[in-house]
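Every protein chain of the complex appears in place save one, which is left out.
Let's turn to chain A:
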C-alpha cells in the first residue's frame, strides 16, 4: 500500500512537503477503500437481476420427459397442471404459532389456537390439506418477501438490475408466468403488489398499506371484494393480501387484544372461504379443482418487528387445502413431518417447507414454466396434496393406496424434479456467466459435480422409464428413491450456496474492515501529531491546556454526532442534528467574540445563517416524509407558505436570480481584492459569463417571463451544455497552468487564495445549474458561511507567531467547516436514501440516458455543495488568517494538517455508521434506513478522500 512510501518519505525529513502530502492522501484513500471493500463484501449482499424469462417450449431442451400432450390443450406446459384455480390468501406477518396448534409449543400463549378453522380442516382432510411451517429468508420485509415468493429467489438489499428506483419486478416471476400462459390473476389488498406488478392483474382492488395505525381498511376492502369474487369464474388465480396482523403487531405487539381480535376475524374469514369453495366443489362446479393457500409472508417478533433473521421473524406458515377429491394419500410424507394431537384430540401433522420452494411448487401445480431465477425445489408434500388428481383416471379405489399408485406418483415426481434441477442448473450457469460478482469457482464446481452425478443416474433411470411407457411397468422403487436423493442433494446444495451468497452477513470480513477503519483513524491522529512535532513543538502540554476548551468542545461535538448514528431517529434527523451542533459552535464563538471584542459581526452573521439553513433542511424533510415509511414530520413545524399565491411565485422566480447576482458580486469583489493572478482573471470571467446564462436557462422554462424572440433558439439543452463545457475548460485550464507555470510568487497566501477562488468558481456554475433554483441561494449561503468561518479563525489566533502554534487551534474551525458541509448536503434537499437523489438533476442538459454521464451529473449534484466545494475551499481557513511572510514549509504543513483533521472528522462518523450497521444488521429498518445511510456515508468518504488527494496535487506549491 501507500504506507511504506509514507514512512520512507517521513524519515526523509520532507514532512509536510508536497510529495509527502500526496503520498499520505493516497495512502489514506487506499486504506479507506480497503476497509470499505472488506466491510461491504461482508455486509452489502448484492445479486444481479437477470432479464431472461422461462418459456413454455424450453422444456424440450431438458433431458427430462415433457408432459404428455394434453387433450384439452389448456395450460400443460412444463408439467401437467394439477390444479385449475388457486386462491392465495396472504396474511401479512403471520407467525407460525398463530397457525400451528399450541400442542407443538412448550407453553400455550394467549394468541395461539385462534385459527381453529385451519386445525379443523387440516385434521379432517389429512390427505388434501396440510399445515406447513414455512421458513422465510431474511430480509423479512414484505416487499422483499413478495419478491422472493414470486421469483423463487433470494432478494437482497441491492438487486442490481435495470429497475433503479422503481420497485417493479423485472425478473422472471410467478405472476409473469401466469399472465404469459393465459391465466387471469385478480388481486386485492396490500397495494405493494401493484408496485411490484403494475400491469399484470386483470382486476385489482388495492388499498393503501402505509398507514400502520389503520388496522382495518385493507382487511375490510379485501373482505368486501373477496366473497363476491369467489363466486365468479373470470379468474384463475386470486390473491388476497390482508395486513391487519402486521399492523396490529407494529402498533400493539403480538400479546394484545387487537391482535387476538384480528386473528379471530381471520378465523371466520377462512371458515367462510372454505365453505364457499366447498359448496361449489362438486363435479362440474366452479371450484371443482381449486386449491386454497393461506400463508404468511414472514413472521414477527413479540413486539411486532420484522426484517431480520430471528427465528420468530422467519418462521411463518402455509395452510394448503385442495378441493379435489378423492386424492392420493401423501406418498413421500413422514420424512420431515411431525404429528401431534391438538386440544380437541385431533391429529394434526406439520411439515416444513422453505419459502424459497414456493414459486417452483406453485408453478408445478399449475403446470407453468418455473420462473427463470427460481432456485427452489418442488416440495413433495405440498405438491402431493394436489398431486393425487394426476392419476385420477387410474385411481379406482379411493382411500387405500396401492403400491402401484405410489410408484406411479413417485415416478412422476422424479420427472418434475428432473425439470426442476435442469432449470436451476441453467439459471446458475447463466447467472455466473453474466453477473459481475458471481459465485466462487470452487462452489460452482461442486454444484456442477452433483448435477453431473444426478444426470448420470438419470440416464439409467430414464431408460427404465421409457421401458415403462411401452411395457406398462415401473422403475424399481429403490432406483427412483436414489434418483430423488441425487436431485434433492443438488438442489439443496444450490440453495445453500445461494443463501451463503445472498443472505448471510460475513461477520469476519465486516470486523476486519472495521478494524482497518479504526487503524486509519489512528493513522490520522498519528500523522497530525507528527506534523506538530515537526513544527518544533516541544511543550505540547502547556499549549494544549491553553487551547484545551476549544479542542475538547470540538471532540465532544464530533463524538456526539457520531454516536447519534446509533439511533434510527437521529439518522432521520441528521440534518437538524448537524445544524444544532453548528449553531452550538456559532453561539460559543459569538460568546468568544464578545469576550475578545473582535469579529462580532461575523459571529452574528453565522448565528443568523444557521436558522436559514435549518428552515431549508426542514423543507427538504417535508419532501422526504411524503414517501418515507419512518419519518413523520409535523407539517406545521415549518412556516406555512401558500405555494399558489401570485406573490410567492414571483418571489420564487426573482429570489434565485438576485441571489445569483449577489454571488457573482461577491466573487468579483474577492477576485478584485486578490492582487491579480493572470489565470484567475480568465477563469472568473468565464464563470461570470456562465452566471449570466443560468437565469436565461430558467427563464426559458418559466411561465412568468417570456423571452425576447431572438433568444427563442436557446431553449432546452444548450445552456447547461455550454456551462458544463465551460466548467471542463476552466478545470483543464487550471490543471494545465498547474503543470506549466511554476510559481515564483513571493506571497504564498495570496497565491493560494487565488487558486482556491479559481477552482471554486470553476466548479460553482456547474453545481448551481444542477441544483436548480435553490442553487444560487445555497451558494450564497455557503459563501457567506465560509467567509464567516474564515474570519472567525481570528478568534483562535493569538499574538504568538504562526510556526509555534499547534494544530489544535484549527480543530474547532475545521469541525465547524465540516458541520457546515453536512448542513449544505441536507439543505439542498438531499437525504441519505436512494429516493433522496435528485434524479431530475441528472437530465439537465441531456434527454437521453447514458449511465456514465448521468451518474457523474448526479454525483456532482448530490455531493457538490457538501463535498466538492467545502474540501476545495478548505485552504481558505489557513490562508486568510495566516500571518504574512512566513516560512513556506510551515504553510504547506499547516495545509496538510488541516486536510488531515478534516479527513479525520469525516471518517469518525463513517466509522460509527459501520459500527451501527453491524449492531443493527438484524434491525427492522436495516434495509430501509441504515444501509442507505451506510452507502451514502462510504461514497461520501471515498469521494472526500479523492478530493483531498486532488487538493494535495493542486495546492502543492
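What we mean here is this: a contact is a pair of C-beta atoms (placed from the backbone, for glycine too) under 8 Å apart; a residue touches a chain by one contact, two chains touch by 3 or more; residues count from 1.
The rule is simple: contacts and distances are computed from a predicted model.
> Have a look at "AP-5 complex subunit sigma-1", "Snf7-domain-containing protein", "Phosphatidylinositol-glycan biosynthesis class F protein" or "Centromere protein I" and point out the UniProt protein name belonging to the hidden chain.
"Phosphatidylinositol-glycan biosynthesis class F protein"
> If I consider the whole complex, including the chain that's not displayed, which of A:576, A:894 or A:920 touches that chain?
Considering all chains, including the one not shown, the answer is A:576.
> Return the single residue from A:127, A:351, A:568 or A:687 that touches the missing chain.
A:568
> Taking the full complex into account, find the residue in A:83, A:528, A:610 or A:811 that is in contact with the omitted chain.
Answering carefully, the residue with contact to the hidden chain is A:610.
> Can you list where chain A touches the absent chain?
On the chain A side, contact with the omitted chain comes from 567-570, 572-573, 576-577, 579-580, 583-584, 586-587, 591-592, 594-595, 607-608, 610-611, 614-615, 630, 636-640.
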